[in-house]
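Below is one structure, written out as structure tokens, with a few remarks after it.
Every protein chain but one is kept in place in this view of the complex.
After this line comes chain A, so read on.
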Amino acid sequence: MFDLILSQAVNGLVLGFLYVLIAVGLSVIFGMLGIVNFAHGAFFAIGAYLALMLNRDFGWGAALLAPLLTGLIGMLVEFVLIRRLYGKEPLLGLILTFALALFFEAILRLVFGAAPLPFNPPRFLAGFVEYGPVLITKYRIVVLAVTVFALVAFWSFLEYTPFGRIIRAGSRDAEMVGLLGINLPIVLSSVFGIGCLLAGLAGMLSGPLWTVNPSMAAGAIMPAFVIVTIGGLGSYAGAIIAGVLVGVVTAMTIQFYPDWSSAAMYVLMAVILLVRPRGLFGEKWERFE
């Protein structure tokens, strides 16, 4: 039994990190821009479709451009639509991003059709590694490594670069940053683009694991929202810990109470919110109070 638990725990950890990658972009966009981005799952799907198309036509090297392109699409969306919502009623953001999610799904269906498209891990990453009871595929090891690298790189960017400091300052007091002569709209566009880039990266990595179809956003967006809520809205560390928690709890529930597997993360969220309504690492932010 211990073998099975260990095996499921490791698998849950990998799954959790994939969820983290989806959730971090959502958390960053909320934390910096104050927008609850219901369209985040759509950018995840766009990333998967772009990776699929680039891989099919030019190979895996080109597919690596998919997150970047997703980020650029995100910046365009921010420039055209999202920036009109800053400082407005939060409900407007919910409605607009929800409409965007439906719109992008419809566009994907229109362009690529409703049927799932075949997309598998690259051949050089086929196979798995067995260590005692633990089985993990080579592709999932790469997913884990890329996710950890992306999270560390983004955290370092925010902590140690001048632009990262501007972003963090802007998230706390946008008006003050503007008064200092910094071009805040460009900063905010970049933040939205980075959030979408992370969603696109998650989409690119998930495409070979999950089914690539226009509705694939639904499978990503709900765990992402649960993770952001558990971790605390806008908290980077909270999203990481919550993602791992959700992954491991889901895997363990599948092992022992499979009928409850879809409900497990929601029960976890309810329990944590009962104990700590702001989530694990949620802070009191003046601008949202």
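FYI, a contact is a pair of C-beta atoms (placed from the backbone, for glycine too) under 8 Å apart; a residue touches a chain by one contact, two chains touch by 3 or more; residues count from 1.
Just so we're on the same page, contacts and distances are computed from a predicted model.
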item	value
"Urease accessory protein UreG", "ABC transporter substrate-binding protein", "Formyltransferase" or "LVIVD repeat-containing protein" - which is the UniProt name of the missing chain	"ABC transporter substrate-binding protein"
Residues in chain A touching the chain absent from view	3-4, 7-8, 11-12, 14-15, 102-103, 105-107, 109-110, 113-121, 127-128, 135, 137, 139-140, 206, 208-216, 218-220, 250-251, 254-255, 258-259, 261-262
